[in-house]
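One protein chain is absent from this view; the other protein chains keep their places.
When the chains are written out, they are named A, B and C in that same order, and each has its own residue count from 1.
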Amino acid sequence: MELILVNLIDGLVTGLLLFMLSAGLTLIFSMMGVLNFAHASFYMLGAYFAYSISLAIGFWMGLLIAPLIVGLAGAGVERYGLRRVHQYGHVPELIFTFGLALLIEEVVQFIWGKNQMPYSVPEVLNFTAFSIAGNSIPAYKIFMIFISISIFIGLLYILTKTRVGMIIQAALSYPRTVEALGHNVPLIFMGVFGVGTALAGVAGVIAGPVLGTFPGMAFVLGSIVFVTIVIGGLGSLWGALVASLLIGWITTFAKSYNIAMSDILNGIGIATPENMSDNPFRDLWTITSPQIADILPYILMVLILIFRPAGLFGKRES
Amino acid sequence: MTDEMTKDPKQQITTDPSKPSERMRAGSMTITLGPWIIAGIALMLMPFIFTSNSALTIMNQMWITVIFALAYNMLLGQGGMLSFGHAVYMGLGGFFCMHIMNYVEDYGVAFPLPLLPLFGGLFGMGFAMLIGSFSTSGAGTRFAMISLGVGELIAACSVIIVAFFGGEEGISGDRTYGLPFFGVEFLKQIEVYYLISFWLMLSAALMYLFSRTPVGRMANAVRDNPERAQFLGYSARWVRFYSFCASGFFCGIAGGLFAISYEILTEENLNAASSGVILLVTFLGGVGFFFGPIIGAIAFTLLQTVLSLQTELWSIYAGALFLATVMFFPGGLAGLLMMHVPAFKLGKMSGLVVPYFKTLIPAAIGVLGICALIEMTFHFRHGATGDNEMTLFWTTFDSHSVLPWIIAIAVAAIGIGIAKMTAPEMKEAWDEANTAGGTS
Amino acid sequence: MKKITKLGAVSALSLIIGATAAFAEDIKIAFIDPLSGPFASTGTNGLHQFEHAVDFMVNDEGGLLDGQTMEVVGFDNKISPKESLIQLQVAIDQGIRYIVQGNSSGVANALTEAIDKHNRRNPDSRVLFLNYAAVDPALTNDKCNFWHFRFDANADIKMDALTDVIAADDSIEKVYIIGQDYSFGKAVSAAANKMLGEKAPEMEVVGDELHPIGKVKDFTPYARKVVASGADAVITGNWGADMLSLGKSIIENGFEGPIYTYYAAGSGMTAAFGEGGKDRIRLISQGSINPIGSDRARDAYNSFLERHPDGNIDQSRIYNTIGMLAEAIKEAGTADDVVAVANALENMEYDSMWGGKLFMRPQDHQLIQDMHIGVHTDEDIEFPYDSSTFGVKTESTIEMASMDSPTTCEMKRP
Partner (left out) sequence: MSAPALELKGLKKSFGKAEIIRGIDLSIGKAERHAIIGPNGAGKSTLFNLITARFPPTAGTVKLHGEDLAGLEPYQINRKGLSRSFQITNIFPKMSVFENVRCALLWAQGYKYSFWNLVSRSRQLNEGADAILEQINLLERRDLAAGLLSYAEQRALEIGITIAGGADVIMLDEPTAGMSHSETDYITDLILKVTAGKTLIMVEHDMGVVFGLADRISVLVYGEIIATNTPELVRADPKVQEAYLGAALEAEH
């Protein structure tokens, strides 16, 4: 019972982290139609920038400044790169972000080297907040939850209560009309891209110390962000939130409980074959849920695309 | 996401074979046969120019990538379908062939090796039929994301299902146990080279012809406008399905050739990185033209295999090259070449030669200067202490002294500077070369 | 247009092959490991150690035979078996006769098979494969061949040594085994279960699981299970980012016992574990760094630090590889006849500067050597890793570990 609670908290942390990436991506994707493959790279940049800043003036300034730099970099990429490619269509845009992801990883290695960075949790937060049946919940996790929820509330406020938010929402559904109304759509695109990447940057800053700061960190996160927004439904912030939490919890619980395929198969009345070593399906029999935890989201996505192409909360078909 | 490829109005009509029917009826296939004969002869002659085994290995790799990229372009370029998991079809074909190879070895079955890729193709097609049955009902994001999901799934299975995939070590075999094929046992690289070349010619020709069949033509129509195609009596879904299966077939052939060439198949043949690479390769070459992927595959293989021998930083250059291509030449390398067709037809190519020399050579030198700066920075930062010597462009110098830096900066600045100065002249010449009439 | 691209290919191809014809005098060693991509850090660090080992042990001593120098040429295989095979072919064409590789047993497996086939099919250009780090036991058992020599202890030998220590520790009653889901992770798990069962039947394995390799973003759920199981010790074969994340997560989430590892030092990991890992992380290695094995080893380490102030010697076996190869070439009197060199390597006994004797077992070409179990700490550390204050201090040593372990290898000699 206590373990369930602990897993709920852990899944929440993973899910919220994912949400900070997918929130920006779903805005970018649904407004500009860009499958931004470099989104996780901006997350990585956030961690690296924050690490370098934290060496000089401490973690908290890093938390403040690094996302700003990442956001500026993102806006710059939109202004001087994507905008040019936009006229050629969506596939070239996608290739552009693909190449960008490659390049960012290489540049990071060029500047910071190939080793893991010793970017760590600030001293103030380096204690155990509380324990549940021997499982300690580090204070830093509470801090991560706090930051992500504040960002979600902030985003929701901006999108629903401010003028800019209204325009963005309108642009999500009717990009041409908004342009016809005299709004500067390219500027909005640049802003959304900047903010989206800055959010990814925040995620990088706070995830770097716990999940590691190394050149492969973008690749590890990679396509799972896309999976999240497709499951949630393109353009839906709530969808992104729900899908992020869903993925966070599914993967956490799948890893925590060793559910074996043989138990399931036995459960539905299929007997374990006698001669396992000669059985061509022997590997299927020995699968356990932690082994496949991280591919469960992909399975979920394929199923959703087959049976509900618009995603959980999406209004239009992808 | 829409399934249109590019919105560039200047983009040429892509894979259009439509010579006036009159000419076709006269039976003058020579115009279209020309490049094929040249390519065939070139393939035959290559081993006489490059005799070393490593050159043969690299060329084998190239031709396999060519088949794979052409098959991929049947979807991307011809059918407007963006796949993120296409390595799976090539990989599965390869794994299947490897199992056949091992079966032949273990049970001494009389089986001629040259036929093996055919079975890889059939297996690839079979799997494409399975996946295509539900993924081809839409193009765009839906198709792309299903392909991504299936790709990740199979790649993950490759380490879990050891019986078929052999885990991370993969499965390996020995190609020489097959029936000798007219006395050839495929012990030597050169024999494998000709086998691969044969399959390359055959598959390329078949893929080319496929694009000229009714279903191949309708693939283009569905790419351009799926709804309109529906109102012409064609189900967009079935057209996509047939393209998908055909693509899977040729991917499987590439996989079979991979099995023969390397005698080992591993998880890397299935994973997302391989799927991403083939997308980049195809795009680099140019999706709009049938021969685009051929150029892309050759260029990328050289980049990956040859440039990486010269510098650790090869992937920085590769990344920069992709960005530059997509930003300035969305038609890819093939598009760049085909841009010159109008000027060529007008007989004005000669007017371009001098301006090209004036701009592109300094630009190239400038770029090399920038590369030199990057290499020197890298050496300065990451080289061993005390090991100040570095060799670049056949010159050895001290990366910690000032002079080489000044030279590199000067070369870069002057090169780019001259290129910038002469660029308007080139543009003018370009406009002139593309205008009918007048004298050049 | 096809002609133009082919011309490009022509010139590029002649470049690589032509550029290398010169300098055939040196004895060249091809280092085929990842120098770019996600695993580049281990590859690059390995290359640095090889380059230093060659200079320190051979070239600075006046070279081999009649003054020939040794040179290590780096080939970037991007940790891909396919690329490795291409680079192998390029290396062979450049006249290189010695191949070293270590990262990924998958690559090692592809290389050893390819080299076996190559040597069979091309007797004039045979090569030797000196494996310095790929530890899959199969390479010196079912898949062994005459051309492959392993200078690292294989996974079973390491586990044998680890379990000796664990079994002797009375405070450990329950152990948890966790590893990456692939051949090596499975081999570690199987060996740990088997050996603990033999050596300490009263000890309970409370958890034994595999996680996807390189894909896990957050190890917290696994750490929870470790804590919940009440284990006293954890055994893991993880490496790279998976090792660091797993280790940090286990420690942060409340586990208090030791973590026995294979690869939890260097490449930034020691610095990243820092204070949190102190006295908790234990790892198995050959060659003792703290205290250092000999004065010559101290000289070696210091001269390495002069070159790479931020670097580590975390693979002392690299020096053993070069030392033994040089010795074998001297004994064979030639560097060109690899069969003679291989025969000299077989059965060789060699005194390592890192302490202890080395013995190349002829039955399976597995090097038998002393194994050390060290602890991650900042006390008594002469040579810390990653420019931090932390390093690995040897706690216990098993001499000539698994000297008599069985092998299924049926060596076919030419």
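By definition in this document, a residue touches a chain if its C-beta (ideal position, glycine included) is under 8 Å from a C-beta of that chain, and two chains touch if they have at least 3 such contacts.
It should be emphasised that the depicted structure is a prediction, and the values quoted were computed from it without experimental measurement.
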- Touched by the hidden chain, restricted to displayed chains: B
- Of B:F119, B:Y242, B:F283 or B:F378, the residue touching the omitted chain is B:Y242
- Missing-chain contact, candidates B:N225, B:Q310, B:T377 or B:N434, resolves to B:N225
- Considering the entire assembly, which residues of subunit B contact the chain that has been omitted? 5, 9, 11-14, 16-21, 24-25, 209-210, 212-218, 220-221, 223-225, 227-236, 238-239, 242, 246
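One rule holds in what follows: only the chains that are shown with their structure count from here on.
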- Query: Hey, what residues on subunit B touch two or more of the other chains?
  - Reply: 156, 160, 313, 315
- Query: Which residues of subunit C are in contact with two or more other chains?
  - Reply: 36, 40, 44, 181, 212, 215
- Item | Residue numbers on subunit B that touch subunit C, as the complex places them | 35, 38-39, 42, 46, 49-50, 52-55, 57-58, 61-62, 156, 159-160, 167-170, 172, 174, 187-189, 258, 262-264, 266-269, 291, 294-295, 298-299, 302, 304-306, 308-310, 312-315, 333-334, 337-338, 384-387
- Task: Using the touch definition up top, name the residues of subunit B that touch subunit A in the complex.
- Result: 1-2, 4-8, 76, 82, 84, 134, 138, 140-142, 144-146, 148-150, 152-153, 156, 160-163, 272, 276, 279-280, 283, 287, 313, 315-316, 318-320, 322-323, 326-327, 330, 374, 377-378, 382
- Query: What residues on subunit A touch subunit B, complex-wise?
  - Reply: 33, 35, 81, 84-85, 87-92, 94-96, 98-100, 102-103, 106-107, 110, 113, 222-223, 226-227, 230, 234, 280-284, 287, 291-292, 294-295, 298-299, 301-302, 305-306, 309, 317-318
